[in-house]
Each structure stands twice: as structure tokens, then as C-alpha cells.
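The structure appears right after this line, and notes come after that.
A protein chain is absent from this complex, but the other protein chains hold their places.
After this line comes chain A, so read on.
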Amino acid sequence: MGGVEDETEPATKRMKLSSGVLRSLANGSSGAGSVPGFSGDLMARPLPIEGDEEILGSKGVIRRVELVRIITKALYSLGYEKSGAHLEEESGIPLHSSVVNLLIQQVLGGQWDEGVATLKKIGLDENIVKSASFLILEQKFLEFLDQDKVMDALKTLRTEITPLSINNARVRELSSSILSPAKFVHVGSSSQSSTRAKSRSKLLEELQMLLPPTVLIPDRRLEHLVEQALILQRDACMFHNSEDKEMSLYKDHQCGRDQIPSRTLQVLQVHNDEVWFLQFSHNGKYLASSSTDRTAIIWEVDPHGELSLKHKLCGHQKPVSSVSWSPDDSQLLTCGVEENVRRWDVSSGKCLSVYEKAGNGFVSCRWFPDGKWMCFGANDKSICMWDLEGKELECWKGQRTLRISDLEVTSDGKQIISICRETAILLLNREAKVERLIEEDQTITSFSLSQDNRYLLVNLLNEEIHLWDIQGEVKLVAKYKGHKRSRFVIRSCFGGLEQAFIASGSEDSQVYIWHRGSGELIEALPGHSGAVNCVAWNPTNSHMLASASDDRTIRIWGLNDLKMKHKGPATHCNGVHYCNGRT
């Protein structure tokens, strides 16, 4: 793909010629300014033959010619024209072959027919030549129209564009544009020369995407490679959990374990019995917990990351199994075990509504993203949709949910997710009326949905947590092991920066944290004195994790080096702040 070489002039002479051509272009003789990122030099020193290429680097995978050309391209892109030209001269490696340079000049200079002819000399695949010719001739056509040369435009369309026999839909659009030019011409009429130049440089970008990278190096290629290297380093970093963690080109990126919330900053002791469920509000300013003591509690997170009791929500006659925040965090749903669902006002703590269904108890609750509808799972295995007034709008009967089941609604409101059988999760598309299944070999105990609605975290009876990709065809992505579960509903969650971690409760009183990508267990946090039933990661603070336990407490975990600012009456022990609800 190196291109045709037929010149034997010395490099210096070629350079003079090229800068002369560039100057004439810049002076407006063809209405096109020089375009950053495209070498203006018609240097025709032959590209080295592939076999002769020198290999650089300890791994033997970098070709010297490629590296030099990419650096040259980067220099031109950064505006260092002289340095770019100097590197071409000194290395003897031209950025582009003379034929490609000629093509660039012809495109910028509006020499369309010559450009099409030059394309054929590069030695490209026939389809690429056709597609590139189409782009060039389309530009020729549009500029003719722009100059009111309708007959020339028509001739170009008939005798040059149409015979290419590609992109017929666009050909029809172009022929329509002859009748109503205003709708189609992208070149513009005011300050024609500059607009045309812009349009031609845009054409060059389009050609660049079409031609092989060996012929025309993609724009910002070096930036892209460096960025890619940094992102790969970040993704491989087990502990990366901070937006402001600066990444440098000077050294390989590596975060320490101190980026993971692993120290108890607060112990919340208000519930009078086991705490079963936790969920942070979407804005991260509140935490809701529910307990066997038949209450739910709304905790407020202050700007320093300290939690205090806001409201204790009483009214349920049975243990409260789960809670759900409204999309705007102004309301909260609480669900009693096979009982009713209650809706609460977050600011006042008042109960706004109680939802009941004759002869049935509810087992799960979720908001729809519009905040006007709710979704409930009932113990007759149905899932129903209700409005705020308590009117049932729709009901999916049959084996839709189990008596102990989680429920999720995707953020577009289209999919309802529920455990429909011991070993299967139902993905119910309520608009398309399509049902998909995630089939497991083991009994499913709970699940949670990622923020981007793409992944589902499934807890199994056999002490495994499975990560499923549910976008398109469902597929198992990863497995996480290490925690203990034999009798209880143990919940896990996504969390951390870009949800890069998986956290889970465990019956051995510890909180487990895995790196989501690698599946590696990175922390097992002791502290609780009973089974940890549920964990929740603050969606707006990647360093805040909460855990709920049978020991009746909620623990707030943060970074090891965090200096907490405490206020109000509280007891301290080893830097842990105990809150008994009176602060």
C-alpha cells in the first residue's frame, strides 16, 4: 500500500517546490488555506520496503517507519509545521508518498478531475477508489451548483457520478438538489472562498476515513494511541476509584489500596432489629434503610459525608423488606414482607399513600422513571403497574415473580426485570411485549441492575455472584466468589468510579469487594458482628459504601486516610463515629 513512486529529484528541491505550492495555496490562488495535519510537502523519497523496516522497542512490535510518520503527523497537527518538515527531511521518511501529497494538493486546490486520476495511481482496492472518487466528484458537483453552473453540475452528475454505480440514494438526493439547491448545498454562498476551503478540508477528512491508514495517516493518531495506553492502564488498575487521580505520561499509572472504602467511619445504631435493606438516593444525599423492626429510616448525608437521622418511618405491620427512591428523590416507597407498599414524602417524613391489593401481599416495589407510575411484585406471582392514586393500570399475571424477589425497571421505563422461576430471571419488555430469560443452573436469591442498565448482578444459592450483559443477547460476563451464604438473602451491588467494583454482604459478617473487570477479590472488611444482608455504594461519592447487618447497625465505610469532621454529640472509638439517632 506504499504508493507509486516515480520521482528522482533531490529532497531539498522537492521541499522548495512544496512550500511554493503551499504558499500559493495560502495566498488564495485556489481559495484554500493550508490545512493543519496534512503535510504540504511533495516529498517523494520512497517509503522503505516493508522487509527493510527497522523494529523498535523491547517487545519488537513497533516499526520505525510507522512511528516516525505518526510523530510527523502529530507535529503538523500541533501546528509545528517546521518541526514536521524537518523530521521528514532528517529521517528520510515522508509523511505521505508524493502521489498522496499530490492528491491532497489537488483536493485542496479544487482540481477534481486530476484528483480522481491521481486516486487511481495510488494502488488501492477498486471499491475504495470508487467511493473516494464519489466523494471528490460530489464536491465538484456541489461547488458547480454553488457557482450557479447548473449545466456543469448536471454533466458531472450524469457522466461522472452516476456511472460509478454506487450510493444511488445519494445520487437521487443530488439530482433533487438541482431543482432546489438551497436544501442540499452545504458549501454556502457568503464568503465563498473560506467556506469552500473549509468544505474541502472536510472532504479531506472524509477521504482520510476511507483510505487505508498506511496511505493517509488518521488525524490525531498519536493522541489516540497515548490515550488508549492511559485508559488501558487505568482499566487494569485494580484500585482506580478517583476522578481527580491525575494520570501522567511520565510513569505507569497505579493506584493504591487506599482508594477503596475500607475503614468504618460511622456506625448507625437506630434500628431495633436486623437491618435487611439499604439504598442511596440517586443524588447521593440520602440513604434509606429498612429493618425487621417494621420501620424504614431516611438518613441525610451532610457535605462532609457524615450521616444523621432525618426521619424514622413507622406504619408497617411486618418487617420492611425493601425501599425504592423516586426518580427525583423527593419520595420513597417502602414494602412490607407480603404486606402493603407505602409512599412517603422525604422532606416531611409523612406517609402519602398506602397501596394494598385484596387477598394479596406485595413482595417488591419500584418506581417508573417518570415518577408517576410504580411497579409492584405480588405474592400471587404477578407484577402490576399502579399510578400514584392507587389505580392498577396493568397487570402481568402468571409466573412473573416469586414470593421473595427483586424487581427492577430500566431507566427508559421499557423493561421490567424480575425473578420468574427459581433459576430464571425475566426481562419483560412491556412495549414490544417481548420476554427474554436469563437462565442459571442454580437458584437465584437476589439481583441488582447497573446504573447504565446494561448489566445485571445475580446472586446465587451456591455462593456465587454472576454478572450478565443484558444488552442485546444476554451473556454471562464474569463470576465473583469468596463470600458466604447458606440461609439468608444476601445482596450485592455495583459501585465506585464508573461502577468498577462489586460489593456484597456475607453471612460471615464481612463486606466483600471485587474488581468488576478482573473478578479478583480485593477486600473483605470485618466490623459487623452479624450477617451482612445488604450493601449500597453512594452513586455520587465513589468513596462511600454502606452495609446493613443482623447486628442491627449500618456501617458507613470510607477511605483510610479520610479526616472526618464531626459535629454534635457523638461517641468516638478508634476514629469511628457512632450515631444513635440523637444527633
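Operating definition for what follows: contacts are C-beta pairs under 8 Å (C-beta built on N, C-alpha and C of every residue); 3 or more make two chains touch, one makes a residue touch a chain; residues count from 1.
As a working rule, contacts and distances are computed from a predicted model.
Undergrad: Given the options "Rab proteins geranylgeranyltransferase component A", "Armadillo repeat-containing protein 8", "Protein yippee-like" or "Ras-related protein Rab-24", which would UniProt use as the protein name of the unshown chain?
TA: From the choices "Rab proteins geranylgeranyltransferase component A", "Armadillo repeat-containing protein 8", "Protein yippee-like" or "Ras-related protein Rab-24", the unshown chain carries the UniProt name "Protein yippee-like".
Undergrad: Which of these, A:445, A:492 or A:510, touches the one chain of the complex that we don't see?
TA: Final answer for the missing-chain contact: A:445.
Undergrad: Determine which one of A:103, A:531 or A:554 touches the chain that has been left out.
TA: A:531
Undergrad: Which of these touches the unseen chain: A:88, A:143, A:339 or A:507?
TA: A:507
Undergrad: In the full complex, which of A:76, A:134, A:239 or A:276 touches the chain missing from this view?
TA: Missing-chain contact among the listed residues: A:276.
Undergrad: Touching the hidden chain in the full complex, which residues of chain A are there? Just list them.
TA: 274, 276, 292, 319, 321, 402-404, 422, 443, 445, 461, 486-490, 507, 530-531, 533, 550
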